[in-house]
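Just one protein chain is left out here, and the rest sit where they should.
Letters A and B name the chains as they come in the text, with residue numbers starting at 1 for each one.
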Amino acid sequence: MNRARVPYRLRIETRADNPGWMGIVSSVLGVVLALVVGAFLLRAAGAQDAIATYREIFKEGFGTFADWRAGVAALLSGGDCPKGLLCFGPLSDTLVKASPILLTGLACILAFRMKLWNIGADGQMFLGAWAATAVAVFILPKTTDRWVMLAAMAGAGLLAGMAYGAIPGFLKARLNINEIITTLMLNYVGYKWVEFFIVVGPWSIGDFESTGRFPKAATWPRLTEFADRFPALSGLTAHPGILLGIAAAIVLAWVLYRSRWGYEIRVIGDNPKAARYAGISLQRNILLVMMFSGALAGLAGMNEVAALRELNGRFSRGFGFTGVIVAWLARLNPLAAILVSFLFGGLLVGTKMIMPQGIASMLQGVILFVVVGTELLFRYRIRVEKVGPRRVAAAEGSHDE
Amino acid sequence: MTSNALLALGLTIAFGALVSGTPLLFATIGEILSERAGVMNLGIEGMMLVGAMGGFAVWSHTGSLLVGMGAGMLFGGLLALVHGYITITLRADQVVSGLAVTFLGTGLSSILGAPYVGERVPEPFTLVVPIIQRIAAQQLILVVLGLLFAPLVWYFVNRTRPGLDLRSVGEYPSAADSLGINVFRTRYLYVVLGGALSGLGGAAMSLVTDPGWVDGKTSGLGWIAVGLVIFAAWDPMRGLVVSYFFGLLRRLPLDLQNPALPLISTANNPTLGRFMDMLPYLATILILVLGSREAIRKRMGAPAALGTPYVRGERGV
Partner (left out) sequence: MSDSPNAIEMHGIVKRFPGVLANDRVDFVCRAGEVHALLGENGAGKSTLMNVLAGMYRPDVGEILVGGQRVSFKSPQDAIAHGIGMVHQHFMLVPPHSVAENVVLGLDRPRFLLNLREVEERVAALGEQYGLNVNPRAKIWQLSVGEQQRVEILKMLFRGARVLIMDEPTSVLAPQEVGSLFGTLREMTGRGHTIIFISHKLDEVVAIADRVTVLRRGRVTAAAVPSKEVTKASLARLMVGREVLFQVEKKPSHPGEVVLETQALCALSDRGLPALRDVSVRVRSGEILGLAGVAGNGQRELAAVLTGLHPSTSGSIRFSGAPLGRQTRWLDIGQRLAHIPEDRASVGSMPGLSVADNLILRSFKRPPIGVGWAINRTAVRQYAERLVTEYQISTPTIETPVRMLSGGNLQKVILARETSGHPELMIAVHPTRGLDVGATEAVHKLLIGQRDAGVAILLISEDLDELLSLSDRLAVMYEGRIVGEMPTEGANINTIGLMMAGTKVEG
């Protein structure tokens, strides 16, 4: 800042007007800018043509119009897709990818609404997967009806996630311990916990780091199971888990906007002092919100494990963090999260086949940076004004006491 | 096990703890500096990773460890600069920006580091030392550097003018501003410095303490550093001690794999091994709990302005 000679001065002041659409614009802008920056970084990483890479990613993640047309035609006529898996394959994979990140995204949305930084959705997800596995393989008999089994697994996932989320919740509510650190640490504890059971401990089968295949009842039905009636669906692994996520999104939206508890959450998140004035209990809500946020992440774990049909050492880490980005991009709106998670799922699927690995993470980082940065640019306005003793300096009103 | 062998093992573990803890020490002290200025940077993991990868890459092209470590600092600092811009100038939320640093650092290091996985590593220059027998000279030098670094930083923060300015900016930026100290510039300086130190820690890992590069090299060490800063009560000397302690916790699972150890060998007792894996993370939580009560008693709170973007009042930017 040049105090001496420069006759101009920058002022940053709050915008008076702030229409809702600016939120969407900033999110979209964030993604676009991220793609641009990503293109540069890709170039640096050796990828020759960034645009081609992006097109490739889109194709891998969603497919092409031609393929979709062919697929719909095949579906309607009862025939098979001429290109085999390519018609709906990418879309199906994307749906599969989207379901856990939708759920972790919702977990983050709930917590962030109250300014609780739950970064432990990953660990909570692992605990949920663990509990669902316990039910599927070791508690309920193999012959249990499919929907009963799945319901029990879902319940187990919910409860395990809830319990695991209660730990940081309690620590914050009672001892005011920073939940960022506790949830982060518990992520690692969660990973190791599952690792213990399937690598070294009672669940591992032989030398493999795995529980072995689940009984069929403990797995999601997949589209490919209907291939005899609709050959176009053969090979598609999409499952109802996404519906679970959508249902959860609808429920969360209802809770946030139409329930008393949701109102309390939003008030606390916006102004804790006003909340206290209105008699809303902060401690109780911190614990509750962390518990339910954990529950949603635990459900994501169940979702994944029922989709993967076994729990093994390759159970993905990182969905919890992707959830953070989904929540942010969706502007903490559960219904928007549905769309965002779908798009992100496409991104993740699309970059899986692309080398170099890590593009997804890098793009996620860039997107987050850009969205966070631009969000404030929309909140504030920068004005350049002349400075001099004879001009009215447009300072904020100050009060003489 | 003979008592000699036990002693040798003990010293090996002790030295191993120091070595393992030194990267953590750099990262922790770096973040202490940043937070003393009032800016929280959660992206330590990301900065360490780019430092580790970048340092390794530069070493493999130049053959010089020193240049490699320097490169690690540079990359860490650059990433921190982005965080600084977003949080200081744009005044965005420090938590989310820090997370973005992590993502970006993780991704970048993964992408750009791919060609270096499995490459040959720097040769340890072996020294023969009584009792422990062989240690790597680079590691010894690194440990000594760390041991000297912490008290130097302590002295800087507490007994010099720039240190006073740093502390004032983090505690009560308005007061500092009213007396002519440039709050923004000070914060930028220490955020970038903190990032450089994290990058140094990462490079130390991939070049000295555990040579080689793999994706995700630091495996969560950066996150532990975030917790350590709080437990070290933002004091570099305490940071030294806790870093070594955690270095020990990380080493133990490896050292205890020796089947000749009575009782506690993890080769015979894999459950214990897994539990030990969890230890560093559980310990962080535990010390936070203990710390929360101690802090109340001893007034060892965080820098008062930590996490709050500085907005100057009526006089404008």
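Following the convention adopted for this analysis, a contact is a pair of C-beta atoms (placed from the backbone, for glycine too) under 8 Å apart; a residue touches a chain by one contact, two chains touch by 3 or more.
Computed from a predicted structure; not experimentally measured.
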> In the complete assembly, which of B:8, B:164, B:214 or B:289 touches the absent chain?
Replying inline: B:164
>> Touching the hidden chain in the complete assembly: which of B:15, B:172, B:245 or B:275 does that?
In response: B:172
>> By the contact criterion defined above, which parts of chain B meet the unshown chain? Give residue numbers in ascending order.
In response: 158-165, 167-168, 171-172, 174-176, 178-181, 304, 314-315
>> Just checking the interface: what residues of chain A touch the absent partner chain?
In response: 3-4, 16-18, 257-263, 266-267, 270-271, 273-274, 277-279, 387, 389-401
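In this text, only the chains that are shown with their structure count from here on.
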>> From the mean C-alpha coordinate of chain A to that of chain B, what's the distance rounded to whole Å?
In response: 28
> Touching chain B in the complex: which residues of chain A?
Replying inline: 1, 9-12, 41, 44-45, 117, 119, 171, 175-178, 180-182, 184-186, 188-189, 192-193, 195-196, 199-201, 321, 324-325, 328, 355-366, 368-369, 372-373, 375-377, 380, 393, 395-396, 398
>> For the complex, give me every residue of chain B touching chain A.
In response: 42, 46, 82, 85-86, 90-93, 95-97, 99-112, 114, 182, 184, 215, 220, 223-224, 226-227, 230, 270-271, 273-275, 277-278, 280-282, 284-285, 288-289, 292-293, 313-317
